[in-house]
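One structure, pasted below without further comment.
Missing here is one protein chain; the remaining ones are kept as they sit in the complex.
And now, subunit A:
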Amino acid sequence: MIEANAWTQLKHNRNWLGFWFMVPAMAFLIFFLAYPLGLGIWLSFTDTRIGRVGQFVGTENYEWLWDDSIFWLSVFNTLLYTSVASAIKFAVGLYLALLLNENMPFKAMLRAMVLIPFIVPTVLSALAFWWIFDSQFSIISWSLKHLGLINQNINFLGDTTWARICVIFANIWRGVPFVAITLLAGLQTVSPSLYEAATLDGATRWQNFRFITYPLLTPIIAVVMTFSVLFTFTDFQLIWAMTRGGPVNATHLMATLSYQRAIIAGQLGEGAAISSAMIPFLLAAIMVSWFGLQRRKWQQGENND
């Protein structure tokens, strides 16, 4: 019996045909996602510099980072930035989504307005915030001084605490529309009949939210918050344009420190190690969401665990 060659299999076997249809997508994923990730991890084990090929140095880059106070400060900043900004973005986004889901005049216009921060390019909004929080030319300081509430400018970006608050605020401003609009889309999939039935049973507004809205919204909350956390954790443009990681590295995130070390200072290996160190945190965020979703078997027509 003659063994079928690939071309014959392709013509007659639907599984092989499916495989070949998958090849472009696989190639795309390998070249543009898996290869850069693999290369980044490989670089983190070398002493590669911009301009010259490096040697394999094992875990040396990671060992140096382990004792590097600026690296750990960037880890702290990243976690603080991500947790505070994500929590507030969720709270404000959910509130706006619930509000915009109500019947109110000019609803369509209000929904469009909520999206404005999201459609402004990040660098432009960062530059705007840089001006708003400028040590000398801040419009906030100017206004408060003219109202007689303060005597001298607030040192927004020159003080470590203020600088952290400012960059978190800017991130929240940019990120709220994404959360709000996505949750609003989720809210609109909830059948009004459920609320009608609950109301007939005497449920209060809070009980409606707690026992109908929230459970039905949970899957989309998980997805939205996963993406929100990922975007916030890997934020770069906002910080780089506003503070460049300053003052005294108080706003350096892992992404900005990685860029500074790898591209500006030329130490690609070390920069890659910082980037690679972000992977466990990002994986953890994804896993929380993933397992959260997995538990909700009702999505596949089964009961909750």
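The rule is simple: a residue touches a chain if its C-beta (ideal position, glycine included) is under 8 Å from a C-beta of that chain, and two chains touch if they have at least 3 such contacts; residues count from 1.
Here is the rule we go by: contacts and distances are computed from a predicted model.
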Given "ABC transporter substrate-binding protein", "Glycine cleavage system H protein", "NADH-quinone oxidoreductase subunit N" or "Spore maturation protein", the protein name in the UniProt record of the chain not shown would be "ABC transporter substrate-binding protein"
Hidden partner chain, touching residue among A:K89, A:R174 or A:R261 = A:R261
From the listed residues A:N103, A:Q136 or A:S193, report the one that touches the chain absent from this view.
-> A:Q136
Given A:N153, A:N208 or A:T234, the residue that touches the chain left out of view is A:N153
Of A:G40, A:G186 or A:G245, the residue in touch with the unshown chain = A:G245
Tell me, which residues in subunit A touch the chain that this view leaves out?
-> 49-52, 64, 67-70, 134-137, 152-153, 155-160, 163, 243-250, 260-261, 263-267, 270
